[in-house]
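Removed: one protein chain of the complex. Kept in place: all other protein chains.
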Amino acid sequence: MPTWEYAPAPEARETARLRQSYGMFVNGEFTGGSGAASLKTVNPATEEVLAEVAVADQSDVDNAVAAARRAYQTVWGPMPGRERAKYLFRIARTVQERSRELAVLESLDNGKPIKESRDVDVPLAAAHFFYYAGWADKLAYAFSGPRPTGQGLGPDPRPLGVAGQVIPWNFPLLMAAWKLAPALAAGNTCVLKPAETTPLSALVLAEICQQAELPPGVVNVLPGAGDTGAAVVAHPDVDKVAFTGSTEVGKQIQRMAAGTRKRLTLELGGKAANVVFDDAPLDQAVEGIVNGIFFNQGHVCCAGSRLLVQESVYDELLDMLKRRLGTLRLGDPLDKNTDIGAINSAAQLARIRQLTEAGEAEGALRWSPACSLPDRGFWFPPTVFTGVSQAHRIAREEIFGPVLSVLTFRTPAEAVEKANNTPYGLSAGIWTEKGSRILWMAQRLRAGVVWANTFNRFDPSSPFGGYKESGFGREGGRHGLAAYLATDEEPVR
Amino acid sequence: MAPAAFADAVRDEATLRRFLHGLPGVDQVGAEARAAGLATRSIKKAAKVWALELAIRCVDLTTLEGADTPGKVRALCAKARRPDPADPSTPQVAAVCIYPDLVPTAVAGLAGSPVAVASVATAFPSGRASLRTKLADVADAVQGGASEVDMVIDRGAFLCGRYGQVYDEIVAVKEACGAAHLKVILETGELSTLDNVRRASWLALLAGGDFIKTSTGKVSPAATPPVSLVMLQAVRDFALSTGERRGVKLAGGIRAAKDAVRYLVMVREVAGEDWLDPGLFRLGASTLLNDLLLQRQKERDGAYSGPDYVTVD
Partner (left out) sequence: MTEPEPRLAVRKTYKLYLDGGFPRSESGRSYEVSTPDGQFLANAAQASRKDARDAVRAARKAVAGWSGATAYNRGQVLYRVAEVLEGRRAQFVAEVAASEGLTTAAAESRVDAAVDRWVWYAGWTDKIASVFGATNPVAGPYFDFSLPEPTGVVAVLAPQRSSLLGLVSVVAPVIAGGNTGVLLASEERPLPAITLGEVLATSDLPAGVVNVLTGRTAELAPWLASHRDVNGIDLCGAPPELATELERTAADTVKRVLRAPYGGEEPDWTTDPGTRRLTAFLEIKTVWHPMGI
């Protein structure tokens, strides 16, 4: 019986319309900025340089914030909500129209499979803009209670001013949408710093803002590394800071903002527990586990990186899981049949390796399906550690890679205790056919997002965010607006 | 009878019921999502041609109409032997599937070819008749020369929870089949839930069915991706527990080659490569064959084909 090889099914790279160099986007124009520095962004699947990108220094940050302030005071702030809505609606539509280009570009720059960027990242990004476009002219309906009035801006809740926003490399376009859409809908202007290794889709999004005729200065995009981000969030004329990234950097930002009047929201790391009970719909639970930790190569803050299996169903579930992992296809991110793409950078690969070596050293048992890794690029096979306990580093520290740690439990109370036994609190999964237990568990899990009989589901109308060291503030939904509007207790300028 | 691993489970109806109800549940939304994910596989070029040819080889070319005549069946047999008269390299289908009274016509029409004669039986499609009548129906088919029998389960009994009765009927039909292989039609559209599909699949496998089959094709919905997923999982799990490989036949509503290829992907990634064979996988269809031929022509010639280049049977 000959085996059936799926022929290569690559997306055409040309669709991404890659340029040799990209400028930063300030005050409605693409510029080389001060020209002080540039970075080369690399395709993690092949290590080839994709493009050169201008890096923003302090003077560029100053210019961008000034442009954002001007736009806020003279154009965007006074603009009626129904007009802001239509700009956001245009951006959403254009993201849809250019979806294929954006998906291919995202896979080239980030390393994620085209199947994901096409079916998840880009559609969700468009959806976020649509969703928040609809709030721009309904802010008065978003929250109950008396409206803070004053400053002649009408009955709507007031925006904060200029938002400084720093986003990570794992969902570059989607994170840009999560930040820009609610901020703009609420009437703020933005200075966005995309991640060092994945600047391109944010810059194309800036181009889309131009196509939408968004007034200059309303959105500014400043590529760069950590110091650019630090300059953005620390800038004295930034009213609102929104950061998604590591817990470590989040803490630094929170320290920096102390004593200032900057409003802050943080979306940080996680070490989510995916809890499988013995009465779980097992085939779907396996899909949920696989999706939970191997979707996006595990580069997901809410990844289900700890599998908590009820001991009575452990053997059966692990057998099914290992069989299922044997059908995952690792390889060229541009191939439509690829399930697992490249690790985003050499640095991230090193970190994953370091932690998995620690896992083995601490006595956990490591397993991966048979998997050939391409010669060039940054790759890590899907990996499962069994025999893990809460004390192991691989059970406590966020690996941010395709590595699953498996622990067991006996009772629901024990599952809750183990699931909550972490400084993180971003998400959790519950697998059981029993509705009451889902709700009992959901009530007790200290996590901002609880998925029952599913995992990694996102929607612009559904608030997302963490407890504890996974951060604070919510993105998405009505609650996601709150981060970008003023309340009486903290009056703005 | 039931394989040794499950002899206990079938000892009486109450035990059988506990076994079937103790199988893991199926989350409908999750199953649909998995099926949809498998449908995003992109099968091109040589892989596509391979799949199209396998699909042709897995077709049970079917006519099950009140208006069927010997002439119609003879034409179907001719097509089964030589699906594309302009291209002798085209594979033959697996079987022809007809009503029991037309079995002798089909046997004559397929004489000398490896294409099998499959007959529906057991008061197809409704199954609403006495067991005596249903077994007589099977006897007609087998005596007429059918090498495959497609029976229907008693859905009324199943939905009432009379699993023992359903089980016993399948066992009796299997015995009446003699050497003929038995496909058990679950009529998944009437079973309604994926949990029922899983239970009925296991019931049919325990009772000795060689194949489990989705539908009669007379009720909609018939074969759907989530239903097919659950049935493929059942044969996979059954094989893992007993070492016995049983087959899956998807029938009803599969008209496009694209869907047939998607199902082959599902077979491969859910059950395994061993099931990519007409001995373990069939597609019950009539118009599908022509679409498979058209797509095969397109791959061969590099241009889209049209209805004039395939035969009407």
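Residue numbering begins at 1 within each chain, and the chains themselves are lettered A and B in the order written.
Basically, contacts are C-beta pairs under 8 Å (C-beta built on N, C-alpha and C of every residue); 3 or more make two chains touch, one makes a residue touch a chain.
Remember, predicted model here, so these are calculated numbers, not experimental data.
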Identify the visible chains that the left-out chain touches across the whole complex. A
Tell me which residue among A:4, A:89, A:367 or A:458 touches the hidden chain in the full complex. A:89
Sole contact to the chain not displayed, among A:100, A:351 or A:437: A:437
Per the whole complex, from A:142, A:308 or A:407 the residue touching the absent chain is A:142
Can you list where chain A touches the absent chain? 82, 85-86, 89, 93, 127, 130-131, 133-138, 141-142, 411-413, 435-437, 439-440, 443, 459-461, 477-478
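Heads up, the rule we're going with is that only the chains that are shown with their structure count from here on.
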Which whole number of Å gives the spacing of the CA centres of chain A and chain B? 44
For chain B, which residues are in contact with chain A within the complex? 24-27, 29-31, 33-34, 40-48, 50-51, 54, 233, 264, 268-269, 273-274, 276-277
Please name which positions on chain A make contact with chain B in the complex. 1-9, 115, 119, 279-284, 287-288, 327, 336-337, 433, 453-454
